[in-house]
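Some chains omitted; the rest stay in position.
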Amino acid sequence: MPYPTVACGCEKRVVFPGRFQPVHKGHAHALGWLSGRFDEIIVVVGSAQKSHSVDNPFTAGERILMLREALREGGVDLSKFIFVPVPDIEYNSLWVRYVETLVPPFMYAASRNPLVKTLFEESGYKVVEPPVINRREYSGRFIRSLMLKGDESWRELVPSSVARIIDEVGGVARLRTVSGTDEEVS
Amino acid sequence: MPYPTVACGCEKRVVFPGRFQPVHKGHAHALGWLSGRFDEIIVVVGSAQKSHSVDNPFTAGERILMLREALREGGVDLSKFIFVPVPDIEYNSLWVRYVETLVPPFMYAASRNPLVKTLFEESGYKVVEPPVINRREYSGRFIRSLMLKGDESWRELVPSSVARIIDEVGGVARLRTVSGTDEEVS
């Protein structure tokens, strides 16, 4: 439930949900923008249960690691950030309420996604839209498609610390393996 | 488990499952037909966990409200009806058994859906098929497609009390918003 504006300490706290598969320079730009406008940024790592699939190759833990290293690389103050893995729940209508129970009180949500915006607005929150840069290329889907094609230019679209993490966990090989999976096991 | 016919009180009770996204005049017709043949009609509001999506824009609570107002509008005796929201469960093979634990004993199921009919028949129930009128237009999918196109003729396909509820909750705007949602959040 949205908190009263008087003395709740929530006026300068914002929730920023995403899937971050993987973290890219568009995310890094938005996080920097938010850190200049809010005291605390709660990054909701959505679909936390998903990994090892074409649309969601990385675990929630790997994605939190990417987010933190990208912020470090950008010189952003990590102490302002909270990272919360949130699995999908069955009830869309409950999702915002579910997030509320897992994070400190907040007054703003940051998103450009229509469903996410609608859900927060129907629950009484103010929504801000971080500016977008180069939306076509700074896109998880586009980056994963480059990886699948063997096109190394994906490396230019993510912070270099993220590229290093993806290399360490064998992310490109993992993505290509699961994309080759027959739908029918055995 | 189907109850014995002797003195169980279930001979005149029927289960009518549907998703009701939204309630339309075909549903209203079927409900009227059932109310003339059975003493109690248990309306199972299926996929109760779903809302705010293109195929399932309305919450279970909104759908129960639509059903009750549509019956009131049609002058049908509400006291004969029980409305039970039932979320999907993982096990198709258990679905009928799950419904059994949530509702009073019954002997009949009313459906034209092949899977629903098979599941009830494999569990020993008698299945009746409500008559269909104007199946092409009295269809949730068709009505939602009209809403998405901005075609106001959807209003003629639902009871006027349902149209009013959809207006009150901003249903058309909600549907169009979630249909514009990128699959990839953030």
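Letters A and B mark the chains as written, and numbering starts fresh at 1 in each.
The definition used in the following text is that a residue touches a chain if its C-beta (ideal position, glycine included) is under 8 Å from a C-beta of that chain, and two chains touch if they have at least 3 such contacts.
The structure presented is a predicted model; accordingly, all values stated were derived computationally and were not measured.
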{"item": "2 chains shown - copies of the sequence in the complete complex", "value": "6"}
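Just so it is clear, only the chains that are shown with their structure count from here on.
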{"item": "Centroid distance [mean C-alpha coordinates] between chain B and chain A, Å", "value": "36"}
{"item": "Interfacial residue positions of chain B with respect to chain A in the complex", "value": "49-53, 59, 87, 174, 177-178, 180-182, 184-186"}
{"item": "Complex interface listing, chain A residues touching chain B", "value": "16-21, 27, 46-47, 55, 90-93, 111-119, 139-141"}
